[in-house]
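The following block contains the structure, expressed as structure tokens.
The complex is shown incomplete by one protein chain, all other protein chains being positioned as in the whole.
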Amino acid sequence: MAIALDIGVQLVQVALVLALAPLLTGFVRKTKAHLLRRQGPPLVQPYRDLLRLLRKEAVLADSASWLFSAAPYLIFAATWVAAALVPTFAAGLVFSHAADMIAIVALLGSARFMLALAGMDVGTSFGGIGSSREMMIASLAEPAMLMVVFTLSLLAGSTQLSSIATSMQSPEIGLRVSLALALVGLVMVAIAENARIPVDNPATHLELTMVHEAMILEYSGRHLAMIEAASYLKLLLYVSVIACVFFPWGIAVSGQGLAAYLAGLAVYVLKLAAGGFLLAVFETAIAKMRVFRVPDFLGASLMLGFLAALLLFVTQAG
Amino acid sequence: MSDAAALAVAGILGVPALAAALLALLPDDRTAARLNALAALATLACALVLLAHRPPPGPFLIVDDLNVVFIVLGTFVGFTTSVFSASYIAHELEIGRLTPAYLRFYHAMYQTLMFAMNLALLSNNIGLMWVAVELATLTTVLMVGIYRTPAALEAAWKYFILGSVGIALALFGTILVYLAARASVGEGLDAMAWSVLVERAHGFDPALLNLAFVFLLLGYGTKVGLVPLHAWLPDAHAEGPTPISAVLSGLLLNVALFAVLRFKTIMSANPGALAPGPLMVSLGLLSVVFASFMLYRRQDIKRLFAYSSIEHMGIITFAFGMGGPLANFAGLLHMTLHSLTKSAIFYCVGHIAQVKGTQQMSGIRGLTVTHPLLGWGLVLGVVAIAGLPPMGIFMTEFLIITSSFAREPVLAVVLGLSILVALGALFLRLNTLAFGDPQGSAEPSKASFAPLFAHLVLVLAAGIWLPPALVAWFQHVARLLN
Amino acid sequence: MAVEGPLWCIAVLLGAGVAAVPAARHRAAAAAVYGVCLGTTLLALAFAASALLAPDRYAAGLSLPLGLPWLGAHFRVDALSAFFLAVVNLGAAAASLYAIGYGRHEDSPGRVLPFYPAFLAGMNLVVLADDAFTFLFAWEFMSLSSWALVMAHHRRSGNAAAGYIYLLMASLGTLALLFAFGLLAGASGGYAFEEMRQAKPPAAVGGVVLVLALIGAGSKAGLVPLHVWLPLAHPAAPSHVSALMSGVMTKVAVYGFVRIVLDLLGPPEWWWGALVPLLGGVTAVMGVLYALMQHDLKRLLAYHTVENIGIIFIGLGLALAFQANGLQASAALALTAALFHVFNHSVFKSLLFFGSGAVLNATGERDMERLGGLIHRMPLTAFAFLVGCAAISALPPFNGFVSEWLTFQAILLSPALPQWLLKFLVPAIGALLALSAALAAACFVKAFGVTFLGRPRSAVTAQAAETDRWSLAAMLAFAALCLIAGIVPGQFLDALAPATQALVGAHLPLQEERAWLTIVPVAESRSSYSGMVLFTVIVLAAGATTWAIHRFASNATRRSAPWDCGFPDPSPLTQYTAGSFSQPIRRVFGTVVFRAREEVHMPPPGAAEAARLQVRLHDVPWDVLYVPVAGAVAFVADRFNKVQFMTIRAYLTLVFGALVVLLAVLATWQ
Partner (left out) sequence: MDRLALDVAHLFAGGLVLVSFLLLYQDRMTGLVNTFAMHAVVVSLSVAWQAYIQEAPHLYITAAIALVVKAFVIPLALHRIIVRLGIHKTIEPVVGIGLTMLAGIGLVALSIMVMLPITAQAGTLAREDLAFALSVILLGLLMMVTRRNAVSQVIGFMSIENGLILAATGAKGMPLVVEISVAFSILVALIVIGIFLFRIRERFETVDIHLLHEHRGEQP
């Protein structure tokens, strides 16, 4: 019975992330528009976009290979699974033993790998630009992310997101400098990874500064839909990771009955909204930076993460 | 059975002497070369008899475990060299570098040299040995100069002068040994006979012995080619006919070393005398370091390998100086393998120089492409001489370095590093000699590969498996040397 | 039936090598030789596998009356050597299979066929050797035979120099190992490994031995700064040999290090655990950065081997650190990670070299700037290569990720270490490891993207054809192995248990009985990973999505010219090249690590000539370490050389001087 419930919860989680992801993106866009005194698209616009794209025919460049058309599905699947592994409203999911936080980072890495290859497949100059810059950013963002993971897992004595989330709720963690550092580092990584301002501009084309958009320039129709969905999922994933690690309150632990789950769900939605709002404020507040300033930005986050880990290594005896 | 042994000894000395006389008279060159090889073969046969039976030591001649090693090795290399020399000399005649008259002289001298070296090895009398070594020196001087080119004459002259001084020093040492012995042994032949000297050495005057050893080490060391007494060696190797280079590196150096060893045994048999080890070790190490750096700037292929001979003589001297059953065993084995390998290399080099028409390494390239057998033979030889497995020298160098590393780490490290330096130089040359785009004539050489590959196969076999009998024998000799 | 089996295999290999000398001319020789090698190595692999399953049955050693007379040649198969025997022969078998096809295109078989089996035999011998002499003999023999293979194409420019540097470095390493063994054997001269285990050297000696072992094994494995020969020599050899050298021979070097330091040397000091991982971390990052800067495919792969060696040494070093502090379980984890990475790297690096060889055969090009679009011409090769790239970039669900994940887990255990230096060092090493992993992904996006994707950059590339089926069989088999070892790593980890048990006295909890094929290095609550679940879920998700979309949404497709923001350029030269791909990363790291300088020559307005961008990279270790040494040798050689040109009187003066000095010594002595 319990296992059945767990599986059920897991499936709900899988469906939930997929359902909420476009909404979050829509919410961010809406908020940004409001902050800029604009009307902005309706909240459900991302859903519409996806549906429209799905119905269109896909245009493939002549020089595109099988990899080009296979990549979107793999990217989507990898990101989806990764997002489904993050405890959103309930910890101790069934799959949580299949992959810890390092594995989630690596899953996103696989997705990025495929995306970068897809960007180079057609053999256009823009695709190459996108891929090379993406890999450069990733080569700094990923270690930063791993440093944050180190910090957390040292605190929690585990790399399992579920157990991290649960142990973060326990009082003896308290407030720590390294936690703050880790949080800042993680936020910076999240911004970079989701191609947000100031690292990249999600709403631009025909700019030599674009990174993510340049890679997917040749995509259209259902392929584009898959990739867009994947990016929505990625944003959701990062927000939920931050939420469940640094603000773990209200996450239901498996076996706590339905009420706890519902409560957790409500809290989770609130957290998402808060995260989206903050992101929107941040994005409107600052300007896009030059591509070659990005390494400094990410280097800073790497340093923060490293510092956090180091502090823990030193303070933690045995 | 001792009559057979006596016969064998007589053969070892008599056959070369007779052959020398005969070859001096014979006019025709074809049969001369064959007769030369035949005589060498006969000598080898006689030497092999000695393995089985030994004659009792006489006042002038002796056969003991130590010199049997050298005699068998020497006669064997002498035989293979004579085979190689047949094909080599034939080519020299074709291109007219040698006239039949000189050829006759050459063969006579070759056998005389054999005679002299065998005499030096067999002699039980230090005076007699001195005479024999001098005779060997003179003959080789004449053969080095046989091409009559200014360079050859000069090399011969240099060799002659330095050799004579060395001889003089050795003689003084010999006299001193006699004086040291006379007091306890009494006057007369006994005071110059090994068999007596070694067993009575403990009673000799140590101071006199020390002085004697200094002179003997320098005198015979000149022949061994130890730095700083080596100056004659590279030129003598480079300018003479290649068979002589092979004999020089393969035999004469060993004979001189043999003399040093004989006196070393006397020294170490005397408690009061200073240990000969440190002197030999320092001279040997100096030679290794010096020679291995000298290899880098060489342009003449035969000179290159002449310096490598200096290096290896240094290694051997180092080993014997280190002493101890392990190092002595390694030294003996190294000496054997070195003379096999080095003579093989010189066979190869001789044919290469004949094919390419030059000894300058700048004119020899890509041998493995144009002359696979010669090229790969050279590669094998260099691999062996550089001390890489599976060739035997790897084993001896392993033994020498490790055994001395336990006692003198610093010296061992220096030795190992300079061996590495030498390896670098050798392969730097090999890269252009054997590999790369070929240069020079590509016409096939009418070489006789049998001696070359016979030696290399022996060295290879020694690296993988040493017959227990040989090992036991060498170990026995190694114990004698202490 | 203990160690004889592998020894017979070695004998057969040597025989094949000898037989190949006369037979090399013959047309069928290549197929025959490689066929024999394939069969023999498979047999040896079987022996190794059975030894891994039942280590105790194989513990009995064997001594042959070869080599050093009074020592004899000792051979033995224990858990460690069994594992490496398996690695060696797995790689060797695949390479032989590959070569049955690839070898046909060899233009000078006489220079390859005799040495290839000898090389295999040498590597097997090293792993089996049980005394110092046999070990060094085999070690140097391995170097020598591989040197001959590097020199196979000696007329191509640069190869001879590569071979020279290689042999020199190899001999230096052998010398270092010789001294290490000399120290271990002590004055008594016990060269059998068993005696060395008994002899307990003092701590100082232990440190020296460690350094010597680092020099000896590190120079062969390619540890920075001893790596200089590797990227020159590995690409110079024929591709199947490159695969062996990069994939397998470096692992034999690792074996040497493990054997000496963890087995023979006895209990480690804690500072070893600081030195070795630091070297490993630096090596990893340097290696991958070097690789990123290359545009010669095979050289890129060779440099990347350096990175993986670094990762392996990080694991080994952590094992030393834990072992020194008596944390057996953690040591076992670190060691397992290192050994498993040894296996993984041997698999995917061989696979990648096979692929590069196939490309080389099809196009005659190693320069990525002239390749491109090969995924259309040689799809299967491209697929296999892609798998290799994903695996080496440590992406789940492939095997590379598992071993790096284990290494991370080991790093996360290191707060337990008491020493402050280690507390500071280990997180830094973790950062280096993470950095190198991320850079590796970039490196292989570049390698695969520029070589196989996009549009062909040269005519030959456009005409390339898929490679032969032997090579494909080898590549696809290894690709499959990458996936299998990635999704069911538990079985492989359990096979390592005896080895770690023997070396550090502990092993990972056995993984067989875990549910969902999950691997759990320490504890369920701490960390766990199940490649199987991940793989199936992703496949299900992707499949379901695809099916749903094609079923309910459109599945219409149209081909057209690329859009490229509206102005596509027909010329393939407008694609991003290898150089331009790595340019951002070069700007980030290059100026520090390589003293990279970029010079732009922009013609004045109206001038006709093209603008030029020139990039200069320096190999800093080379400039700092090797050039001065070479200079010193040359200097001394020049000084000494003057002695060759003196007059006879000067020579006489030397003799005279020597005499007087000796006499003076004598006079003062008494």
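Per-chain numbering from 1; labels A, B and C assigned in written order.
Just so it is clear, a residue touches a chain if its C-beta (ideal position, glycine included) is under 8 Å from a C-beta of that chain, and two chains touch if they have at least 3 such contacts.
Since the model is a prediction, treat every value here as computed from it, not as a measurement.
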Interface partners of the hidden chain - shown chains only, full complex considered: B, C
Touch with the omitted chain, as defined above, among B:A207, B:L373, B:L417 or B:L480: B:A207
Given B:E92, B:D235 or B:E311, the one touching the chain that is not displayed: B:D235
Those residues of chain B which, in the complete complex, touch the missing chain: 125, 127-128, 130-131, 134, 138, 149-151, 153-154, 157, 160-161, 164-165, 167-168, 171-172, 175-176, 178-180, 182-183, 187-189, 191-192, 205, 207-208, 211, 235, 238-239, 297-300, 303, 359
Absent chain, residues of chain C that touch it: 641-642, 644-645, 647-649, 652-653, 655-656, 659-660, 663-664, 666-667, 670
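In this section, only the chains that are shown with their structure count from here on.
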Chain contact graph, described as a line, ring, star, complete graph or other shape: line
Central chain of the complex, centres being mean CA coordinates: C
Centroid spacing, where centroids are CA-atom means, of chain A and chain C in whole angstrom: 35
Chain A and chain B, separation of their C-alpha mean positions in angstrom: 79
Chain C residues counted as touching two or more neighbouring chains: none
Multi-chain contact sites of chain A, meaning residues that touch two or more partners: none
Interfacial residue positions of chain C with respect to chain A in the complex: 372-373, 375-376, 379, 386, 390, 393-396, 401, 405, 408-409, 411-412, 414-416, 418, 420, 423-424, 426-428, 430-431, 434-435, 437-439, 441-442, 445-446, 448-450, 453-455, 516, 518, 524-530, 533-534, 537-539, 541-542, 545-546, 549, 553-565, 568-569, 572, 574-576, 580-585, 587-588
Partner chain C, residues of chain B touching it in the complex: 157-158, 161-162, 165-166, 169, 207, 210-211, 214-215, 217-218, 222, 228-229, 231-232, 234, 274, 279, 290, 293-294, 296-297, 326, 366, 368-369, 372, 383, 388-390, 394-395, 398-399, 401-403, 405-407, 412-413, 416-417, 419-421, 423-424, 427-428, 431-432, 435-437, 464-466, 468, 471
Touching residues on chain C, where the partner in the complex is chain B: 65-70, 110-111, 133, 136-138, 140-141, 144, 151, 154-155, 160-161, 163-164, 167-168, 171-172, 175, 178-179, 181-183, 185-187, 189, 191, 633-634, 636-638, 640-641, 643-644, 646, 648, 651-652, 654-655, 657-659, 662-663, 666, 669-670
